[in-house]
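Only a part of the assembly is drawn; its chains keep their places, and the rest are absent.
The letters A and B name the chains in turn, as written, and every chain counts its residues from 1.
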Amino acid sequence: MSEKIPVAVLGATGSVGQRFISLLDNHPWFEVVALAASDRSAGKPYTEACRWVLTDPMPAWAAEMVIVQPTPGQVEAKIVFSALPSGQAKDIEPAFARAGAAVCSNASAYRDEPDVPILFPEVTPELIHVIKDQRQKRGWSGSITTNSNCTSTGLSVALKPLKDAFGLKKVFVVSMQAVSGAGYPGVSSLDITDNVIPYIGGEEEKVEWEPRKILGELVNGEIKPADFLISAQTNRVHVTDGHMVCVNLELERKASPEEAIEVLRNYQAPQAARDLPSAPNPVIIVRDEPDRPQPRLDRSTGRGMATVVGRVRPDIILDLRFVVLSHNTIRGAAGGSLFNAELQVKENLL
Amino acid sequence: MSEKIPVAVLGATGSVGQRFISLLDNHPWFEVVALAASDRSAGKPYTEACRWVLTDPMPAWAAEMVIVQPTPGQVEAKIVFSALPSGQAKDIEPAFARAGAAVCSNASAYRDEPDVPILFPEVTPELIHVIKDQRQKRGWSGSITTNSNCTSTGLSVALKPLKDAFGLKKVFVVSMQAVSGAGYPGVSSLDITDNVIPYIGGEEEKVEWEPRKILGELVNGEIKPADFLISAQTNRVHVTDGHMVCVNLELERKASPEEAIEVLRNYQAPQAARDLPSAPNPVIIVRDEPDRPQPRLDRSTGRGMATVVGRVRPDIILDLRFVVLSHNTIRGAAGGSLFNAELQVKENLL
C-alpha cells in the first residue's frame, strides 16, 4: 500500500462523497489518507458521522477513519477529491490548489473559468494541459480540474464522435433525470411519487454550455468552446440513478443513422485515456433494441462508466435523433473525478 | 330520465370503458342503455365481468347491467362510445355507423381516413361537418368520429392559439407518458419501477401526424392537414395518469414568451363548444410557477378536461419552448369522446 498515491475526499459524508469512498476501495493507484467534512462531523469516526445510502457496503477502512476539517493543514494528500457544495468549494478548493494538491472537483464553482478544464479523458484528454497555464496565471503549485454537470456527461461523450465525423450545428436536448442527482435527502418522496417535475434549478443553463466547453479546444492558454448550439429542457423523473437524454441533432454534413451508429460504435478513446483504471471500454455502447437504453437495465454498463446510446434514427425535421444514458453518480460525478485524477497521474501532472 | 339520449359503451370492461362509465354517471344529456364487450363477458352482470381499476367507485346502475355483444342488433343507442381495441374497431364501428349510430371512438382504426374527423371541439369544432360527406360517401346514416392519441391531445390544444396568432413552422416534442396510456394490466411494475422506457410502439408516428389533422381545415369534403412539421420522441415514465410533453417551437412570426402566454391565456373555445357539459373553461391554464405543470398536482385541472401549460420561455435555437400536460384517460380518451358526442348533439348531427 505504501507506494500508492495518498488521496483525500472532501465532503466525504454526502452521497457523492460516499460514492468516492466506494470507488476508491481497492483502487490500484490511490490510497485514501483523509476524509474531510464540515465542522459538525469533524472529529467523529466516519461510520458515526455518515448516513450511508449506497447499496454497496461501507468499506471497513473508511468506517474507522476520523473525519478532519477540509483545510490543507489537516489533509496531506497529493490528490483531493471534492464533493463539496459549490458555496464551500469556492474558497476551499483554491486553498488546496495553492498548497500543491491536484483538486478533482464535482462542484460547479470553477467550471466556467477558461483556465479550468471540464475534463473528459475519453473524449478530450488534451484539455488537461490547460492546468499548466492555470498554475502560472494563479501562482498555484497544485490545480483544479472539474467534471461536468451530471446531465452534460453522456451527452458530451455521445456528441464527440458525431462532431468529429459530421460536424455539429444544433442540438435539442430533453432530459429525464434521476433523483440521486439532487443529493441526499434531496427529492422528497411526496414530490416525485407518481410524478414528473419539469424543472431543475440552474440545470438547463449548464447543459447548454458545458458540452461546448468539454468539446472545445485549447487556444492561448484558455479553453475555447466548440461553436454549436444546444437547447435544453430538464426534468426530474422517478428513477434512483441514471440520467436519460433525448437528443435531436442538426449536423454540418448529412449522415444516415447507419453511418452515425458506425462512428459511435467504432469510437476509441484517445491513447492517453485508454488504459486508465477507470476508463470504460468500449467508451460508447450502441443498443439495437427499439426500447433501450433504460436506466434500471443499462446504467451499470461498464461499471457505470460507459455511455449507452440507443434509438439512433433519422429526424423528420433535422438530421438525427437518439437517446443517451449515463450513470449520474458514477460517470457523472465521483467516477468522473477519479478518471480525471488518473489522467493527471499518467500525464505526469501532479 | 326518459328524455335523455340513449347511449352505449363498447369495450365497457377495459380501463377506458370504465372511464366512460364513470364520466357518464349523472351526465345531464346521456343515459347509458347498453354495455357491450367481447364474447367472454357477454351475458354476465358488469360487476362480475369487470375488474374495476378507477379510484371513483363503480356506479350502482352499471354494476347490475348485463353485458351484451357489441353488435347493432344487441345495442339500441343513438350514440355509441367505442373503447374497443383497434383490431375489433375496424369491423364493429362501421357496422354501428351503417345502422345509424353516431360512433364516438377512441380507437385509431379510422383516424387516418380523410373523411373521419379527429375532433377537438375546443379548437376545431367545424371539422365535425365532414361527417356529412362521410355519410354520403359511405352510405351511412350514422357516423364515426374519433378523438386523438392521448399524447397528441394537450399538444394540439396548446398549439391552436399559437398557430392562430403566430403561425407554426416546426415543432419538436418529447413526451413523458403515464402507464395508464397502455391500458390495464398494461405496463408491468417490473418494467417501470425505477425506470424510463424510451419507446412506445407506433406512438411517435401518431404524434407527428395527428395534431396536423386536428388543426387542419375542411376542403372539398375532406380534412386537409395543417402544414407545419412535428418531430416526436415518446417515453414511458413512472406516473399513473397525465401525459407531459416538452415542446420547442419555430413560429412563422416571432413572438416573445409574454405574447405567447397572453394568447394562450386569452384563448376561448369557438362558440359551438363553449357551453357543452364536458367543455373545460378555461380551455388552457398557464401556470407561472417555474416547476409546473406536474402530473400529480395538475392532471385533474378542469375535471381532467383542461390543458395545462407552463415554463413558457424563449428557445435558444428556435422561438419558444414550453411544457404541456393533459389527463390522458380523461381529455385524452373517454372525456374527449363525450365532448365530441355533445358537440354533435348541439350541432344537430345525430
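In this section, contacts are C-beta pairs under 8 Å (C-beta built on N, C-alpha and C of every residue); 3 or more make two chains touch, one makes a residue touch a chain.
Here the structure is a predicted model, which means the values were calculated and not measured.
All protein chains share one sequence; of the complete assembly in this entry, 2 are displayed, while the total copy number is 4.
Simple rule for what comes next: only the chains that are shown with their structure count from here on.
Rounded to a whole number, the gap between the C-alpha centres of chain A and chain B is 42 angstrom. On the chain A side of its complex with chain B, the touching residues are 170, 172, 174, 176, 193-199, 201, 208, 229-231, 233, 235, 237-240, 244, 246, 248, 290-297, 310-311, 315-318, 321, 323.
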